[in-house]
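One protein chain is absent from this view; the other protein chains keep their places.
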Amino acid sequence: MRELELYFGPQHLGMVGNFSITLQVEGDRIVKATANPGFLHRGFEKLMEQRTWIQNFPLVCRINVVEPDHMELMYAMAVEKLAGIEVPERAQFIRSIYLELARVGSHLFGLWAYANMLGFDTVANWAMYHRDLILDLFEELTGGRVYHIYLWPGGVRRDFPEGFEERIRSTLHTIGSCVPDYDDTFFHNRLFYERAHGVGKLSREDACRMGAVGQVLRATGMKKDIRKTEPYAAYDQVDWEIPVRTDGDAYSRIWVVRDEMIESVHMIFKLLDKLPKGEAYQRIPNPFKWKIPESEVYVRCESSRGELGLYLVSDGGDKPCRAHFRTPSYSHGLTILEKALENESIADVGNIMISLYITAPEIDR
Amino acid sequence: MKNPGKKLQDELRSMFESISTEGDGENRMTVKCRKEAVITMLSFLKKTGFDHLALISCVDRLNDNVLELVYILSSYGGDVAMQKLNILLKTTIPRENPQFYTATEIFGNASPYERELHELYGILFRGHPRLTPLFLEREYDIPPFRKDFDTRKYVKDVFDQIPFVDDKKGRT
Partner (left out) sequence: MTKKSGKMDRNNIGKWFKSPGNMGQKYSLHALYFCTGCGIIEIPPTITTRWDAERFGVIPVATPRQANLFLITGYVSVKTLRYIIRSYEQMPEPKYTVGFGSCPINGGMYWDSYNTIKHLDKYIPVDGWIAGCMPRPEAVFVAVTHLWTLIDKGMATGYLKYREHYAKYRRNQEKILGELEWPPLFSKEEENEKSREKVAG
C-alpha cells in the first residue's frame, strides 16, 4: 500500500497544546511518527539569566501552564539550597498540601482532556468543574486562578487565611463524593476499556530505556516516586502508597492517574490533621542586593507528570548563571511518543498522546 | 550497602585516570573527567546501575572560554540509597567550533537533548542520527543560549524594526 505523510497538529482538535506530529501512514496504520516541537519556545532559561533571583519567580511558573506550582517549588528549593535558607516546619506542610491540591487539579485537567478525547463529554464537564473548585481555593489563597507565585525561598508567601483548612476539607469532600459517579460512568465503563486497553503499550524495559518517569513508568509496574525516594516538603511525615499498574498501556496509565488522585486527597487530609503551628515563612535578604555565592545544585521533585528537575548554577552574582529544567514531558513527548505510536491506528493518536500526559510548553520551554 | 557513592568513587578512581570527584556521595556526586573518557564512563555507569539519563545540560563559561557539558544520571532500580544518588558527570570542550561524541547509542532518550544543545549552543554531536532543528525557526548568527548572544539587542534589531500597519491615524 502507498505511504502517505500526514500532519497532525498544531491546529487540530485532537491535539492538546501547541505541538505537532508528522505521521507516515499506510492506510490506517502508522508506520513512523516524528514529533515536531518548538511552537512554544520562549527561551525561558535564557531569560532567567537576565533577571534577578526574585524576579524569576513569575517567570518559572509559566513554564508549565497546567501545574505551575511544581515549577515554583523547584526554583524555590534550588535557591534555598544555594543560599542555605532553612524552611520552617509549618511552611513545609503548607507546601505539601498546596502541591497535592495542584496535583489533583492537574490530574482533573488531564482527565478532562482524556475523557473529551474519547467522547465522554459528561465526565469531561464534571472534571473541569471540579478542577474549578480547586482553582477557587487557590484564588482565595494566592489571588490568582492559574499562576499563583505562592512558594518563596524560605517558605510560602503568606499563611493560610482563617478557616481555610475547613474549606479545603469541604471542597475535597465535594469532589470525593463524586468518585462513585466517575467510576460508574467512566472508569468501569466497557467503552473506556475497549478504547484504551492494549493501546500504546510500553514494556518496562522500553520505558526504562527511553527515560520514562511518573505514571508512564508506574503503569508498567515500577514503584518509583521521588516523593518516596528523596522526600522533600513534608512527604516523609505521613503514610501513603504509590499506586501501580502492570500493563503499561493507556488504560493502566489513566487508572494510575485516578488512584493517584485519590491517594493525594487522602494525603491532604492526613497533612491537614498534622499541620503544626508556627511561622509560615522566613525572612530573606533584600532582594535588590541579594547575591548568591558561586555554587551549583540539581534538585528534583515529583510533579504530576513525573520527575521534574532543575539544574541551577550561580556564578556569585545577583542573577543565575544557568538554569536548566529537566521536564518529564521531554522524554515522553519526543522519544516515547514516537515509539508508542508505531503500528497504532490514526484514531488512537490523541488517545496515546494524552494518556502519556504530554504538555507542550514543558517540552519547549 | 550504606553509601553507594563512596564505593563508586573508589571504583571510578581505580578505573579512570585524571578524574576528580566531589560531593558527599549520598545525594549528589560530581565527577569531572577529560572529554575522551565521557562516553566510556557513561556506558560504565549504565552498567553499574545508573541507567536513567535525567538531563544533558551545558553551561557557557565565557571567562574560561569553554563550554561545560553536564550529564545527570540516576538509577531506576537498586535500593533506596542508590536511587537517591544523582551523578553529575562533567567535562569541558572548547567554545570555538565545539564538537563532541553522541550518547544516543547508550541512552535512548539522549537524542532530543543533544539536538537541543546543537541548536542552542552550536555543539556538533558526531555520530548523531538526526541532528535536525528542534525548536527554532529563524537562524541566528550566534547560537542563542551562548552568553555573548544579547537577546535585548536582538529584539531591538529584529522585532522592533518592523513597522505597524496603520492607515491614517494612530501609531505608524
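Just a few scattered comments:
As written, the chain order gives the labels A and B, with residue 1 at the start of each chain.
As a working rule, contacts are C-beta pairs under 8 Å (C-beta built on N, C-alpha and C of every residue); 3 or more make two chains touch, one makes a residue touch a chain.
Small disclaimer: the values here were computed from a predicted structure and weren't measured.
Taking every chain of the complex into account, the absent chain touches A, B.
Residue positions on subunit A in contact with the hidden chain: 10-13, 15-18, 38-43, 46-47, 50, 58-59, 62, 65-66, 109, 112, 124-125, 128-129, 131-132, 135, 144-147, 360-361, 364, in rising order.
Residues of subunit B that touch the chain left out of the display are 135-138, 140, 144, 149, 151-152, 154-155, 158-165, 167.
Here, only the chains that are shown with their structure count from here on.
Subunit A and subunit B have Cα centroids separated by 23 Å.
Contact residues on subunit B toward subunit A in their complex (touch as defined above): 27-28, 51-55, 57, 59-60, 70, 72, 76, 80, 83-84, 86, 88, 107-109, 111-113, 133-137, 144-145, 147, 149, 151-152. By the touch criterion stated above, subunit A contacts subunit B in their complex at residues 37-38, 41, 43, 45-47, 49-50, 208-211, 217, 222, 224, 229-230, 297-298, 300, 307, 309, 311, 313, 321-322, 324, 326, 330-331, 334-335, 364.
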